[in-house]
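Yeah, one chain of the complex is gone here, protein chain that is, but the others are all in their spots.
Here is subunit A:
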Amino acid sequence: MTDMTATQTQAEKLDSAASRKARIMGGILIALALLVLFVLDVVPGESATFRLTTRRDAIQIPDLVVPGAFNMVCAALLAFLGVRQLLRGGARWTSLSLGFGLLLLVMAFLVWATAGKAFNLTSMLQAAVLASVPIALGGLAGVMSERVAVVNIAIEGMLLAGAFAGALIGSLLGGWIGLVAAILVGGCFGLLLATLVVTFRMDQIIAGVVINLFVLGVTSYVSSQVFAEYRFLNNAKVFRAWEIPLLSDIPVIGPMLFDQNLFVYGAFILVGIATYYLFHTRNGLRARAVGEHPRAADTLGVDVYVTRYVHVTIAGMIAGFGGAFFTLGNVGRFEENMTNGRGYIGLAAMIFGRWHPVGALSAALIFGFADSIQQKLALLNTPIPSEFLAMAPYIATIIVVAGLVGRSRPPAADGKPYVKE
């Protein structure tokens, strides 16, 4: 008898929570279907042309021509997913349906915006990868410090400091030394954050915000007062893209991944190293233990304070490297607040990526995609104002963090100072 009641309550429980969420998602999907059908409708007969290769490429593949009817199909699929979600509840599939639904929406949007015109898809994807680099590195910095339970709001400031140091030292002593300087400056701010929160047990959020405001203030002051006067201080050589032979000739993938600059390769390599380090080495295991249960780590002879200092400093160095991207990897000069919230988006990428380096990178790619779609579409003369499009990365952040992440679990001791007995 007890088993029967158990199943009953199980059903009740599903009904109460998970299926409520499933139904909301169903509603959203149907709303998206209507949006695609009535707003993103393409004039019959028109089609969108997506260029995949340019004339200079070694291997040529034909353009992708999508007929306008594609959007009808998208709307139908969205509606199907939505109705299915409403009727069946679909607990386990909820997130997947939403993810697929968003993908359909993006495709429909691209077709709509490009209808009757041509659009270089590959160059947009290439730009997406580029745009995701600082976000990925910011997210990775977040992973490194939150895995040892230090919440790192200061990533934004560290990125900005890295960008600034890269521009200044890069202008004076050359790109490579500028890059090293950016990493060191980032590391210094990491060390500062560690000192504030580990040794002085300052509130981690406040310490982070203080660093952000400090960096913003100092760099803005110098750039407006000094750089404006002495322009040679803010004119660094940019790291050009390095084509990797053969691999860069692959259509679409080649330009995306193998015809990029140092920072893109660096981000991918760092993510690989961080994953190996955290999950397959002795020190990685200890670091994670410090983030989950510092007292247990302490009783087993792991020095909690040293571990936190080291990892937060490394996080700062990663963020410094990511910051140098803005100047040395992109425009070669520093501008006020040029990171523009990328550090915070990096934190969102970390959460969406469930505190895993690869997860953070994947999330960063999504955000980078939203960012580049916005820039490229501005060129296509869509009826949507460009200011509105500029919101895209942030809207993507909100949707993704609120809707898709669900119950991702931070390290258990995240944000809590550790007091030895």
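Simple rule for what comes next: a contact is a pair of C-beta atoms (placed from the backbone, for glycine too) under 8 Å apart; a residue touches a chain by one contact, two chains touch by 3 or more; residues count from 1.
One rule holds for everything that comes next: contacts and distances are computed from a predicted model.
Per the UniProt record, the absent chain's protein name among "NADH dehydrogenase subunit G", "ABC transporter ATP-binding protein", "Membrane protein" or "Heme exporter protein C" is "ABC transporter ATP-binding protein". Only one of the listed residues, A:43, A:300 or A:419, touches the absent chain: A:300. Interface note: of A:286, A:333, A:356 or A:376, the residue touching the hidden chain in the full complex is A:286. Residues of subunit A in contact with the chain left out of this view: 1-2, 5-6, 9-10, 12-13, 16-18, 280-286, 288-289, 292-293, 295-302, 407, 409, 412, 421.
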